[in-house]
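To start, I am sharing the structure in question, which I have written as structure tokens.
All protein chains but one are shown in place.
Just so it is clear, A, B and C label the chains in written order, and each chain counts residues from 1 on its own.
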Amino acid sequence: MALTISYFAWVRERMGIGEESIERPVGVSTVADLIAWLAARDERGGLTFSEPGRVRAAVDGRMAGPGTALGRDIALFPPVTGG
Amino acid sequence: MALTISYFAWVRERMGIGEESIERPVGVSTVADLIAWLAARDERGGLTFSEPGRVRAAVDGRMAGPGTALGRDIALFPPVTGG
Amino acid sequence: MIRVAVQDAAIDIAAELDIHDAGGHGASASFIGRVRGEGDLVELFLEHHPLLTEAGLADVAHVAADRWSLSALTVVHRVGAMAPGDTIVFVLASSAHRAEALAACEYLIDRLKTDVMLWKRERFVDGRSAWVEPREGDRKRAARWD
Partner (left out) sequence: MIRVAVQDAAIDIAAELDIHDAGGHGASASFIGRVRGEGDLVELFLEHHPLLTEAGLADVAHVAADRWSLSALTVVHRVGAMAPGDTIVFVLASSAHRAEALAACEYLIDRLKTDVMLWKRERFVDGRSAWVEPREGDRKRAARWD
């Protein structure tokens, strides 16, 4: 199944792209699974996600935790600093 | 010694005047003394100050309690309702 | 900068905001109090003391400036006759930090209600007129800061 991943702030800068589409890898079913898979995929991923605890996620437009099941769209980003 | 008394809000309306000057009566040395004296002076005073606890005072520009000594100017008024 | 005014004229909030905006303060908290039109009110008249009202506002403003770290503070109170919807009071507190601005703004409006020499009289459509009685809730809110 296709999965659209978007990146924001320093996660975007380190990944070098704003968005990508991938086929969901076998065995990757939660946010934490995906982050671990991205960290293992290449050097960029390894550097970006060396501290998974610093990364937040939204799945299909809703804030998500590490154990949240993946949907069609996932956004990965640092803790927010608005206001 | 001359004493200027000013009245505000319903205290002014009941007294029928905004300000008056009197010679300080013998034995009248505090805010409470003056209010008691005004209440005894005439019918208007009696009606205005029938409940002395509803009246507040300022002496020479500073908020004052019943026991505060009189100065040159005294303002008598209801509890405030600004803002 | 502390600015305190008691005036008959309508309060020009945009002009007051411009002064703080020019200061580039990180945070500005404001409060606007307006005449409510409930109960067939046609006029609110606010009586003041020609000397003590402004002095009282200035006292409250200086206490706030001592208590919180503020870079600018404005308090404008209208007096005289007002119609429903008119602005009675405007408080604007600016600071580098939002918590300071918010707390000072709330303090000021709470204290204005109980500490400054102002008296409200309401006039209604049927001709009735009455002085507003102080509210216990206002006294309690003001006392939170003691």
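Methods note: contacts are C-beta pairs under 8 Å (C-beta built on N, C-alpha and C of every residue); 3 or more make two chains touch, one makes a residue touch a chain.
A quick note: this is a predicted structure, and the numbers were derived from the prediction, not measured.
For the omitted chain, the shown partners it touches in the full complex are A, C. Only one residue from C:Ala27, C:Ala58 or C:Val132 touches the chain missing from this view: C:Ala27. For subunit C, the residues touching the chain absent from view are 13-14, 17, 21, 24-34, 36-38, 84-85, 87, 96, 98-99, 101-102, 105-106, 109, 141. Touching residues on subunit A toward the chain that is not drawn are 6, 8-10, 12, 58, 61, 75, 77-83.
Methods note: only the chains that are shown with their structure count from here on.
The distance from the centre of subunit B to the centre of subunit C, each centre being the mean of the chain's C-alpha atoms, comes to 27 Å. With centres set at the average Cα position, the gap from subunit A to subunit C is 49 Å. Counting partner chains per residue, subunit A shows two or more touched chains at no residue at all.
Contact of a single residue of subunit C with at least two other chains is seen at no position.
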